[in-house]
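For this depiction, one protein chain was excluded, whereas all remaining protein chains were kept in their positions.
Just so it is clear, A and B label the chains in written order, and each chain counts residues from 1 on its own.
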Amino acid sequence: MTSSNLHMYVMASPLVAALIVNLLGRFSRRSIPWLVIGSLVVALGGALAVLAAVIDHGPLRYTVGNWTPPYGIELVVDHLSGMMLVLITLVALIASFSSLKSVEQELPGEEHFFFTLYLILIAGLCGLVMTGDAFNLYVLLEITSITSYGLIAMGRGRAPLSSFNYIIMGSIGACFYLLGVGYMYILTGTLNMADIARILPNLNAPVATATALGFLMVGLWIKMAFFPLHGWLPNAYSHAPTGAGTMAAPLMTKVTVYLMVRIILSMYTPEHIYASAAVKSGIVWAAAVAIICGSILAFGQKDLRRMLTYIIVAEVGYMVGGIFLGNANGLTGAILHIINDALMTLCLFLVVAAIIYRQGTVALVSLQGLFYRMPLTMAAFTIGAFAMIGVPPTCGFFSKWYLILGGVEAGHWEFVIALVVSSLINAVLFFRIIELAYFGALVDGEHHEHAASERHEASFWLLKPLMVTAVLLIVVGLGTGVLIDNLISLVIPAGF
Amino acid sequence: MTPSISIWPLLAILISLCGAIPILLSNRQPNLRESWTILIALLKLMIVASLLPGVLYGEGYIFTIAEVLPGVPIELRVDALGILFALVASFLWLFTSIYSIGYMRALNEHAQTRYFASFAVAISSTLGIAFAGNLLTMYLFYEMLSLSTYPLVTHEQNAEARASGRKYLTYILGTSIGLALPAMLITYATAGTLDFTAGGILTGKASPELLALLLVLFLFGFAKAGLIPFHGWLPAAMVAPTPVSSFLHGVAVVKAGVFSIFRVVFHILGPETLQSANLNVVITTVASITLLVASLIALTQDSMKRRLAYSTVGQLSYMVLGAGMISAVGRLGGVMHLAMHAFGKITLFFCAGAIYVASKKKYISQMDGLGRRMPITFLAFFLGSLSIIGMPPLGGFISKWNLVIGTVDGGQYVLLIVLLVSSLLNAAYFLPIVYRAFFADAPAGEETGWKEAPLFCLVPLCLTALGSMLLFFFHDTLLNLAQMAVGIAP
Partner (left out) sequence: MEQIVQEIVAKYNYWVYVILMMIGFYAMIGKRNLVKKLLGMNIFQTAIILFFVSTGVKKGGRIPIVDKYSGLAGTIDPNTIDNPLPHVLMLTAIVVGVSVTGVALAVLQRIYREYGTLEENEILEKVRR
């Protein structure tokens, strides 16, 4: 346990930049990209340094304002949160290139507002993964939520309505979480997670502990759009400005899943969480249903972005199920899937951003013949699709591997079947699009290559991050072993 | 028998994968592009051949690409079974490349660059399957092969190609994700490893019921082997250009399916383990049914390529049947048939393509008297079909002979009958074509002059036909490899 404040810079960099963007961006549009990207590069650099320090010296602890815990707020960076920090800053940095371009097109003159919220959201997410205090977590959760309400409401058309629904649902979720924290406080008299973890095993109040856990979980499930509490997500992410979706869709749900892992690992002990076999398998069943329903709902969509949002709902089921399988493989798979799913979603949403930038829509019918107009974009899409389907060696395969293995080990065949079926449905979903893009409009059942297929690739700013992400999908896939050995296996408690 | 670490297997795979890049780059210069293709094919064959002596000495090679999952690396290992498949595939790829050039240019096909690039990826994946050191690696390359062949199958990009492409992916991807993947994970959860080990990794670890489940999942999960009821993709995939059909659906893809089944039966489940649970009956039953049904369907097909496709489905089951035999000699026959059938079938497909290039004829009923216009092609066709039927002096005889011996050795007389009946059926669906071509009268009003396909098409098909014959006389190496693969002392 060393004391360092390096990780504060990770959070502070986007936060400070947010203020500057708001002020300076009014006068000089050209300063915005520099500020946004600069601050995120600093954040990413900091996050990498923090992760390196954590790997070398073990978890970092930092007490804000020098109030010693359990009274003060404590920030903790262990292997898991270090990894999440890198993930968040990396995804945010990659997404920001594309966001800058699409916001310029969609919200001319409002860039400084947009990026103020955007950067605060990122700072909030960084804070979320670091905090070691249950109440502070609530505050940060609301910071990220409020900024994303704002970002989503900046979209055109139905966006404000979707945002309002999100506000209502999000607030219910946050209130449930707060209620859980309240019960926890009554029980233990502390809000520090480590302190709670120390006190809880000595308490003999199973019902109250379970109630608190129930409230905490339900609150987070609403926030992460766990089926059937997912109602807000598809509208919110498909009506949001493209630039907001590119960053929020990969990160928001995944960070919430991380919070769930954090609460389970750092506040409770596995014995508490998995005490009731009925509850445990009930949740796994619910996850299986979530996976299947999310996939089927995705099937009914006529717009690529909307389809992806339902796939996010299904993917949340993967992770929740993996966590509640109650074995090391399942938990490893779930944590791995947080990373992989963030990258896959990022890749696909970047594709969406690139296509929208060029042709203004991603309705499925408009994708015909896209392989000829935007070959590189579609190549990246294909890799992203393979990752979603779970084709090796893309990263999606390996997390699915662990999840299925966990399911087999726990004897939860319904979960295994749900995973396999959802892979198959994903295959159909994505090949439907690949086919459309590849064959184009068939005239009299014949393909005409040069009919309206002028090559019109997305611009550099949209394309390069996309290429990087597509390569990352494979690199992370091949590096799964390294990730697990050096980070994830250290997070799994010995009791598993 | 300690395998030495060597990077050559990886290079053998990578060379055509990296070769896709210069092919893509020389998009606008067809001559340069085709030179690349040939050069890569040659280099690849040389690399694979250079690995052969080591394997014959009983050494083998091993190379770990990446430690993707703790305990389950992506690993290449060259053993007798693998090198046999790799040799066949890379040898025939050379001929296919030459043939492709003739075929694609003669028909002036579109998107030739994409075609050659996809082809390069497909052959890489095939070698990857051959050299895979564990089930995960094999699965990885298996999926790569499925996906890289999709643009080839749908090359025509018309409505028919789209429908076939759908069917192709539904069958291939559906079974590999839906059946093979869970089976692999259950195997891993049970055995704790996925390394290919002679005699299997599940001995004593799995109950007979679990073994039965795994066997069924694997058998049908590798749908590239075309076992009924998952054979439908193969005839559908015949919409592809003929070189694709000949190489992929005569050699690489379908053999990859059979090879995977071999691997699973020999090195994951273990033949002895299966026999002790009396499960090899499952394999032989499925294979026998497929064999007979496919041969009967082949009889009814008028489209040349569809008849060849159903014949392929049937012949693949010979190999699977071999895998299910009690006697090791039977398994030897199955392994050898993998090579023998490849030479025979690719000749037949090349001929079908040559006929199409020269005369635009696709249906057998149109081929009356065509043999007199294209005598070389039809002679090669005759040799190819003899090999498939299993007549001396052609390679197919050797493998079928071993299969027959195997049934007698193991006392599986029912299978003996199946084999004999199906050989008769093979003769019944191939020989009439030859007869029609040479002896039936050409329809009135057709030209009668000598008109063969271009040399780029003609030379490869003659060479493979010749190869099929040479394999009858010089099969020592092949036999050695097959014996090592099934574990009989040479």
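Simple rule for what comes next: contacts are C-beta pairs under 8 Å (C-beta built on N, C-alpha and C of every residue); 3 or more make two chains touch, one makes a residue touch a chain.
A quick note: this is a predicted structure, and the numbers were derived from the prediction, not measured.
Engineer: If the full complex is used, which shown chains touch the chain that is missing here?
Structural biologist: Within the full complex, the chain not displayed touches A.
Engineer: Give the residue, chosen from A:Ala153, A:Ala298 or A:Leu487, that touches the chain omitted from the document.
Structural biologist: Residue touching the chain left out of view: A:Ala153.
Engineer: For the chain left out of this view, which of A:Ala52, A:Leu161, A:Val365 or A:Val471 touches it?
Structural biologist: Looking across A:Ala52, A:Leu161, A:Val365 or A:Val471, the contact with the absent chain belongs to A:Leu161.
Engineer: Using the touch rule from the top, list residues of subunit A that touch the missing partner.
Structural biologist: 135, 138-139, 142, 145-146, 149-150, 153, 157-158, 160-161, 163-164, 167-168, 171-172, 174-175, 178-179, 182, 185-186, 191
Heads up, the rule we're going with is that only the chains that are shown with their structure count from here on.
Engineer: Taking the mean of the C-alpha atoms as each chain's centre, how many Å separate subunit A from subunit B?
Structural biologist: Comparing mean C-alpha positions, subunit B is 43 Å from subunit A.
Engineer: For a test of understanding, state which residues of subunit B touch subunit A in their complex under the given definition.
Structural biologist: Subunit B residues touching subunit A: 66-70, 73-74, 110-111, 136, 139-140, 143-144, 147, 151, 154, 156-160, 162, 165-166, 169, 173-174, 177-178, 181-182, 185-186, 188-189.
Engineer: Using the touch rule from the top, collect the residues of subunit A that touch subunit B in their complex.
Structural biologist: The touching residues are 386, 389-393, 398, 401, 404-405, 408-409, 416, 420-421, 423-424, 427, 431, 435, 438-440, 442, 445-447, 449, 477-482, 484-485, 489.
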